[in-house]
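Here the structure is laid out as structure tokens; the discussion comes afterwards.
Partial complex: the chains shown occupy the same locations as in the complete assembly.
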Amino acid sequence: MQSHYLFGGGKFLQTDNSYDVKNPYNEDVVSTTYLAGKKELEAAIDAAVRVSDDLKQLPSHKRYSILKEIADKLEENKEDFALLIAREAAKPYQYALSETKRAIQTFTVAAEEAKRLPKEYISLDWTPAGENKEGLVKYFPVGPVAAISPFNFPLNLAVHKLAPAIAAGCPIILKPATKTPLATLELARIIAQTDLPAGAVSILPMNRETGDMLVTDERLKLLTFTGSPAVGWKMKQNAGKKKVLLELGGNAGVVVAESADIDQAVKRSVVGGFAYAGQVCIHTQRIYVHENIFEKFRDKFIDKVKTLKPGPPDEVTTDITSMIDEDNAKRVGEWVDEAVRNGAEVLTGGKQEGAFYSPTVLTNTKNDMSVCSMEVFGPVVILEKYSNFEHAVNELNYSRYGLQAGVFSDSLKEINYAMNHIHVGGIIINDVPTFRVDHMPYGGVKDSGMGREGIKYAIQEMMESKILVRNT
Amino acid sequence: MQSHYLFGGGKFLQTDNSYDVKNPYNEDVVSTTYLAGKKELEAAIDAAVRVSDDLKQLPSHKRYSILKEIADKLEENKEDFALLIAREAAKPYQYALSETKRAIQTFTVAAEEAKRLPKEYISLDWTPAGENKEGLVKYFPVGPVAAISPFNFPLNLAVHKLAPAIAAGCPIILKPATKTPLATLELARIIAQTDLPAGAVSILPMNRETGDMLVTDERLKLLTFTGSPAVGWKMKQNAGKKKVLLELGGNAGVVVAESADIDQAVKRSVVGGFAYAGQVCIHTQRIYVHENIFEKFRDKFIDKVKTLKPGPPDEVTTDITSMIDEDNAKRVGEWVDEAVRNGAEVLTGGKQEGAFYSPTVLTNTKNDMSVCSMEVFGPVVILEKYSNFEHAVNELNYSRYGLQAGVFSDSLKEINYAMNHIHVGGIIINDVPTFRVDHMPYGGVKDSGMGREGIKYAIQEMMESKILVRNT
């Protein structure tokens, strides 16, 4: 029987508050772990403050070798990590493995970026006042970072906070999702073997009440949160003098124009719509297809959705399995029912059984239905036709959110129109909005968040500039 | 008799709430103006929202020519602007003229930067998932900006918000300080003649209660505030989903090392300490001099302070005149008295008369006296000796604030130590912390603020990124 200790201030810890992490697919206990209390969190913050100066002075070759060592050890153990993620999060093994590989890449890129921290060298003699002076702008770590990561990518979305913090020289205290803390606690074992000073990284599952201290404590200089919009925006208000980064969700959509490669669009849309049962921030929730190819696209799409293989998460061939819990499956069911009551048609799926919700495609929806306007975070896709590209763009923009969007089109005019008019953080041409590589700038506008992740960008957010003005 | 209308939504406006702007030096009325109410503010916000798309699409050559036209017309009228500032703010004419010249430079640089908005072109094929894809990262205006500027640089600190907003393509609503609204309202007359679409810039003096709407209204996407720390940090809490930039104050200090050019250090320290009666965010408040040169520095410094010529603000030869109001002069007096009661010695000055406070130098102070630990924002400088450079740096860091610091030294070791250990936004070698040229990154750490101004940096803050991922 496995167990995973907390990792706080450089030590592995137990608390009185133990609890079992269960596989959502079959309720098997995956491992026993603990919740940190105020005492453990306080100690971790203390350690973070104490280690700040050491980290700031760590030369880049050491940051590099620490981050590279973590990447290399993750690579050696990638199947184990994938299995752990598969079980704690009910994520099909193929996706869990792909997440692990991305986490390796995230650490690798962070290692490289640790050597390329921003620096500027500027002339100041643009007026007589600055004559014989020049400026060296150097970026210093902002200080201890509070990080809160979600259940859906238990490893890589945490790594998108841990790796930049190490690169930037910021101590970091991570609160993983309480449902899925194991991958990061396993990662802690690797981190503990490196030369990173004790206290530089703490990984502490905790309940929300304790977690609030991460938001409010003034010794923590930056809060980086990935999770739901409601929670995120509330945190911003309570964060005091901290900088706040919010990576929240959305109801991302894609436009399939007449000039699209239909087979490619279908193939990618099935992945975007149903990978990890749609529990993805950039889940492809809404698909708008040009009327001239709508039927063709619809038929091929439905055919392909029907081939998705259900099964237990830890089997290699499984495409789709349980959602994170039954409550969420029920919620999705209610939203689909609401849609159907108001005129939507179910093209496939629409069935709930325990935590499992079948891959579902709806059409004839209206913009104000929950399945359209809210973040469905489940295996539901709506499919609608359009006749005019500008109108399709309006549909995409009809949302409180603005994370990413996709456009399948070969027309430069349409692509330019999309770039200029879709109000999101990223537009993916000839692919679904679900596309992300780990070094690209990633993040939302409108209610989908503020700030950008993507290693280099996250590092930049975690640093503050200092200019040295000197004689020349 | 002059009068200055408000400038809202592209129109010059009167309201029922007129009021007289007085010269603090002699209580003469400089001009009559108005306070905007909720109605005027609401209309300005509406106009800002409506004009957003037009501004976003403005080609860079138009942004350039609008900003350049403003700079050129300011240049033509620079003496008039200087006189207006001198009178509304009781700023000695020589400093008012220099502020006007800096505002011209701020607009000029913004014109140039409007053609150089950030853009990135990145490869995405770092993993097989990104093969044949690349990314174009473009920065779009964040939307309507709320700006609040202080009394001490009535023109240029407002221009540090207006000019970047125009360059970035953001509509902006500026609340100037109610005591000193005239320079920006005069500027509005220039702006109104350009091709900038109506509603792009509004300049509305208003009371603090109305001003709160600038902080809370969700249609405004960014709040940029220059002013006092207490007010600024409170605003951050109430700003909802907005981005917040805070340029607050400090108690900046300078170290004069043994290798310093003493005459140069004295000359610059007098300017840093007493320009505009110390009512400057980066006022040189604390001077730490190496013990081996302390007496020499002290004597030369006091001699020079005594030569500062008092007089009315609108005379060319005046070095020092009234503070912004009598309340502030009294407050400064109380702080000096507190210091003296606790053992400080007055080397020169220490006298209040109405709004005038005489240039004052204290020594034998302690770190917890108000004149040391608080932002004195008046013509008071403390002068202490040190024996060890690291200790002097500790003294500088003994502060809630961290805006800028100065170091007079020829030693690379000391300069490096300063860069690595003084916790501020800017370190000025062989000059006072009061040094600023308008295109350098400027802003504080700790309680002195968040974010950076300096045109290019302010523009960056006013934009949000969008990536276009496309096939190659």
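For clarity, chains are labelled A and B in written order, and residue numbers in each chain start from 1.
Definition applied: a residue touches a chain if its C-beta (ideal position, glycine included) is under 8 Å from a C-beta of that chain, and two chains touch if they have at least 3 such contacts.
Bear in mind that the values here come from a model prediction, so they are computed numbers and not experimental data.
Taken over the full complex in this file rather than the chains on view, the one protein sequence occurs as 4 copies, with 2 of them shown.
By our rule, only the chains that are shown with their structure count from here on.
A separation of 38 Å divides the Cα centre of chain A from that of chain B.
Within the complex formed with chain B, the residues of chain A that make contact are 57, 101-102, 105, 109, 120, 122, 124, 126-127, 129-130, 133, 135-138, 233, 236-237, 240-241, 243, 415, 419-420, 424-431, 435, 437-443, 445, 447, 450, 452, 464-471.
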